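In this view, the complex is presented without one of its protein chains, the others remaining in place.
Per-chain numbering from 1; labels A, B, C and D assigned in written order.
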Amino acid sequence: MIVGKVVGSVVATRKNEGLLGSKFMIVEPLENMEKRGRIVAVDNVGAGIGEIVLVALGSAARIGCALDTAPVDAAIVGIVDDSIGLTEDK
Amino acid sequence: MIVGKVVGSVVATRKNEGLLGSKFMIVEPLENMEKRGRIVAVDNVGAGIGEIVLVALGSAARIGCALDTAPVDAAIVGIVDDSIGLTEDK
Amino acid sequence: MIVGKVVGSVVATRKNEGLLGSKFMIVEPLENMEKRGRIVAVDNVGAGIGEIVLVALGSAARIGCALDTAPVDAAIVGIVDDSIGLTEDK
Amino acid sequence: MIVGKVVGSVVATRKNEGLLGSKFMIVEPLENMEKRGRIVAVDNVGAGIGEIVLVALGSAARIGCALDTAPVDAAIVGIVDDSIGLTEDK
Partner (left out) sequence: MIVGKVVGSVVATRKNEGLLGSKFMIVEPLENMEKRGRIVAVDNVGAGIGEIVLVALGSAARIGCALDTAPVDAAIVGIVDDSIGLTEDK
């Protein structure tokens, strides 16, 4: 998983039917994370813009969020309240 | 998922039979997205050149678009009509 | 999927038995594609050196080419005859 | 898999229920590894901060750690005690 900040959202009226009812949030990974650019993730926990969240990528997003047959490859699966070593240098 | 612009299409007469009937679009991810170069995605929503689309990657493209046994690893699954924070800086 | 050029091939006599009978081609992605370096892909369509091909990555290569239990993560699944916007700038 | 150093941890009170009971560690891949930035991995072996660990990525993390239906895409699956050629040049 990676940790990122919710910076926006996307609306798509015409979409795959497996995506109906999903909210698409734009997540910017924190600076030292393995992923460097923005990801569109389905919101699984009620995250809002500005929150720091945990994002699962790949089949984990689909299967771990009961979206088994939806074309989803990223999901917000937690809201980060606390951390050690998240942004500091090694 | 990532958001990108449809910039072209690819024709392959000789191909895996699971791909028969699929339309292959070339998608250029928006500049601040996690993916930086062009992706060939199967069109699942009737997208045209120039449109801004939502692309699902990996097994999500295959399973989420009822192409379970096709060699597909990317699919256009939505057409973006509106967004907050898609292109702006943090 | 990505589009690339077949630039060579690899021979491995000692290999996992699921790979027996497969031809391993070296594919160089076109310059503006999402993948930047060479990939070894199983040939599913009879591609030759110098041809421009469509390559599927990840589980799609395995499952989409009836190689479900083989350790294959990339496959040539089409030969590109024509395209719009494949190499041009946005 | 990649080898990295555990540099911290993340706490998320509001999270997907498949993640209840999991410990989220922040792993910094060693310098010459294929992954360059930090990854949040579920701890499967009781790793502590400062330890050098083996991390499995993708569906392997989920399925290999009996977390089949959890949104987990990275797991610490071993603690490295010894190695040859881990940090040296080629």
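As a convention for this text, contacts are C-beta pairs under 8 Å (C-beta built on N, C-alpha and C of every residue); 3 or more make two chains touch, one makes a residue touch a chain.
Bear in mind that the values here come from a model prediction, so they are computed numbers and not experimental data.
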{"item": "Residues from subunit C at the interface with the omitted partner, ascending", "value": "5, 7-16, 18-19, 24, 26, 28-29, 35-41, 49, 58-59, 61-62, 68-74"}
{"item": "Interface with the undisplayed chain - residues on subunit D", "value": "1-3, 29-30, 32-36, 44-46, 54, 56-61, 63-65, 75, 77-86, 88, 90"}
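The rule is short, and it goes like this: only the chains that are shown with their structure count from here on.
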{"item": "Any chain in contact with subunit A as well as subunit C", "value": "B"}
{"item": "Interface sides of subunit B and subunit C: same vs different residues, half threshold", "value": "different"}
{"item": "Mean-CA-position distance for subunit B and subunit A (Å)", "value": "19"}
{"item": "CA centroid of subunit B to CA centroid of subunit D, Å", "value": "30"}
{"item": "Where subunit B touches two or more other chains at once, by residue number", "value": "29, 35-36, 58-59, 61"}
{"item": "Pairs of chains found to touch, sorted by chain label", "value": "A-B, A-D, B-C"}
